[in-house]
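The block that comes next holds subunit A.
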Amino acid sequence: MSGGEPVRPDPGPVTAPDAPVLDVAGLSVAFRDGRGWREVVHGLDLSVAAGTCVAVVGESGSGKSVTARAVLGLAGAGARVRADRLDVAGADLRRADERDWRRMRGARAGLVLQDALVSLDPLRTIGREIGDPLRLHLRMPPAAARSRALELLELVGMPHPALTVDRRSGELSGGMRQRALIAAALALDPPLLIADEPTTALDVGVQARVLGLLEAARDRGTAVLLISHDLAVVSRMADRVVVLHDGRVVEQGPTAELLGDPRHPITRALIAAVPTEVPRGAPLSLAPHGADAATADRPPGPAPAATSAPGLPSSGPPGAPVTATRPPILEGLGLTKSFGSGPTRVLAVQDASFRIEPGRTLGLVGESGSGKSTLARLVLGLTAPDAGEVRLDGGPWTTLPERGRRPLRRRLGAVYQDAFGSFDPRWSVRRILRDALAAAGAETSDAAVAVLLDQVRLAPGVSAQHPLALSGGQRQRVAIARALAGSPDVLVCDEPVSALDATVQARVLDLLDEIQRERGLAMLFISHDLGVIRHMSDTIAVMRSGRIIEQGDAERVFTAPEHEATAALIRDSPRLVIRGPGSNR
Partner candidate 1 sequence: MTSRRIFRSLPAVALVAAGAIVLAGCTPADGDAAATGDPVTGGTLVYASGDAEPSCLDPHVGGNYPQALIAGQFLESLVSLDESGEVIPWLATEWTTSEDGLTWDFTLREDVSFTDGTPFDAEAVKANVEHLKDPATQSSTGYLALGKVDTVEVVSDTVARFHLSVPDSALLESLSQPWTAIESPTGIARGMDENCVAPVGTGPFIVDEWIPQDHVSLVRNDDYTTGPADRAHDGAAYLDGITWRFIPDSASRYAALQAGEVDIIDNAQPDTLDQASKSGTLVEIDAPRPGAANRLELNSGQPPFDDIRVREAFIRAADVNDGIDSLFFGTADRSYSVLSSVEQLAYSDDSLFDTDLDEANALLDEAGWTERDSRGIRSKDGVPLTLRFPVSTNQSIPAEQSLFEQVQATAKEAGFDVQLSPVDLSSWYGALAAHEYELVSAPYTKVGPDVLRILYHSDSITPAPSGYFANLAQLDDADLDALLTAAASESDPDERADLYEQAQQIILGGFYALPLYDQQNHFLHSPGLEGVRAMPTVSTPTFADAWLAD
Partner candidate 2 sequence: MSDLELSNRAVAGRSLPRPPRIGTVLALAFVAFLAVATFAPGLLQTTDPDAIAPRDAFEPPSWAHWFGTDESGRDVYSRVVEGTAASLLIGVSATAIGLALGLLLGGLAGLGGRVLDFAVGRVNEVLFAFPGILLALLIIVLWGPGPVTATIAVGLSTAPGYARIIRGELVRVRTSSYVEAARVLGHGRARVLVRHILPNALAPLVVLATLGIGQAVVWASALSYLGLGAQPPAAEWGAMLSAGRIYITTAWWLTVFPGLMIVVTTITTTMLGRTLAARDGSRR
C-alpha cells in the first residue's frame, strides 16, 4: 500500500493542494548501540496533505514518536536518519544542516508533546514559551510577542488569557497546559502540526476540547500528524491511519476502511483491545502476540463463561438493583477526608458511601483530582478518615488501630498504576512475592511463588528476574500476583492499566476478570477511562470534587445517567466509532 497521494476524508472540508505538506519516503532511523547501529524505523513512507489528519498508531516501541521527531530533525544526538524523501512544506530536509532545521522548526512544523507539565519549561511563563517562535523566527519584540501570545491563547480557548499568560506551567491545570502547548505550536500557523499523544493523561472533558482544537487547526488547512495509541481518539479525527509495528508500516488506509475492515493481526488486536462497548466479561485480547506474551505469557485462560464460578453471578442482570441482598464485603459509610488547614483546606472526599458485594466490581470513575485515589487510600487504611468509616466484611476496619488492622490487611489486596514504582528497586520478583506471602503468613517456598506467578499467567522463570527486566504488562501481573498473595477478599485497583499499551491493557483487564471469577473477589476498580470502567464494573460510582455524585448499576449509569456531569463525562469520552463497510462488531 503506497502512502502517496492524500486520501479525501469523508467528513470535514477538503483543502488539498497537489503536493502533500509532509512527504516522507524510505525513512529509516537508527541509534548507535555498542559498536553497531540499531535500526528502529525501517524504510517508512508517510505523507500528510494540507487540511488532513494522518494518525500513526502502534504500541510503545513501535517507532511512532521517533518517526515524529525524526521529521523535525530531533531524533536525538546519537541517531542516524536516512530517507529517500523528506519534504516538509516543500523543503527538502535530507541535506538539512542545523540552521536549516532551526528555520523549519516552529515555522513550517509545530510539535505538541504529551504531558505539558514536563513539555513546558516550568520556570518560564507560558507567555514567553509561546513567544519563543515569534522571537526566533520573526525577531518580534517582546511586547508584540506577548500580545500575539494573548491572541493565540484566545484562539485555543484559554480561560482569562490576560492572567494565565504570565503563569508558569506548574500553576496551570493539565488542560490549560496542553492548550498553551498547542498555542505555542500554532504560533506561526505552521503548515504542519505534529501532535505526539496530545491527549494522553488528560481528563475526558479536556481531551475532547483539545481534540477540538486540533480539528480546528486541521480545518483551517493545517496538515496534522497525530501520534497516538488511542484508537478512539484516532477514529474521531484522523482521515488516514498508519499502523506501525516494530518500526514498519504494517497497514495503512483511510480511517473508516482500516478500522472497519482491519487486515493485519496487529491492527485487529489493537481494535479488539478497545474496551468501549465490549460487554462485561467478554475478552478484549485476541491471540497472544507482542512483547510480554512473547517473553513469559501463557495463553489467556479459557472462555470466561466456562470459568465463571458457580453461585457467583459474573455480572448482575442488567438493570438489577444495586442494593443486593447479600451482605457487602466492603462498605464505606459517610467517608470524609480533608487536607491542609485554614484557608488552604481542601475537602478531598466528602461524605462518600458505597458497598461492594463479594464477586462484584465497583467501578470508581471521575476526573483527576475528583478524590478517587484518596478514597482508595482510605479504603486501604493508609490515611484515617476525618469522619465516617470503612467496614470490612461487616467488621470495623478504619476505626481499628494500625496494630489491629495489620492481621486483617491480607484480606485487602492493592494494585497500583505504577507497578514498577511499587516494587522495592533492590528486590527480585521472587523476593517481592515471598515478602508478600510472608506478610500473609503463608508459606514462602519457591513452589508457592510459582503458584502465584501461574495465577497471573507468568512462567515460573520470571521469579528470578528483576522488575527492571520485565515489560509493563509483566510488571502489572507481578503486582497483581503480590496482591493475591494473601488470597484477599477485596482487590483495590487504582488506575491499574492507565500506563499500559492498549493490547497489554486488554490482557491485564482480561486477567483481572478471570481472577475475579476464579476467586469470587470483590473489586474496587478506579479509572478515569470510561471505556475500561464500563467494561470492568458491575456497579459504578462517579466522583466529582470529592463527592460521589451518582452511583448505580453500570449499564444504567451509562444508558441513563442521572447527573448532568455524568452525562457530560460520557458524552466527552472518545469512543471507537467504526464508520463505513464491514464492521466486525
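Candidate entries met the following condition: all candidates are chains of the complex that A comes from, given by their letters.
To be clear about the criterion, a residue touches a chain if its C-beta (ideal position, glycine included) is under 8 Å from a C-beta of that chain, and two chains touch if they have at least 3 such contacts; residues count from 1.
Please read these numbers as outputs of a predicted model, since none were measured by experiment.
S.K.: Quick check: counting C-beta contacts as defined, which of 1 or 2 touches subunit A in this complex?
M.R.: By the stated definition of touch, the match is candidate 2.
S.K.: Which residues of subunit A touch candidate 2 in the complex?
M.R.: Those residues of subunit A that touch candidate 2 are 380, 382, 405-410, 412, 414, 416, 418, 421-426, 435-436, 439-440, 466, 468, 482, 485-486.
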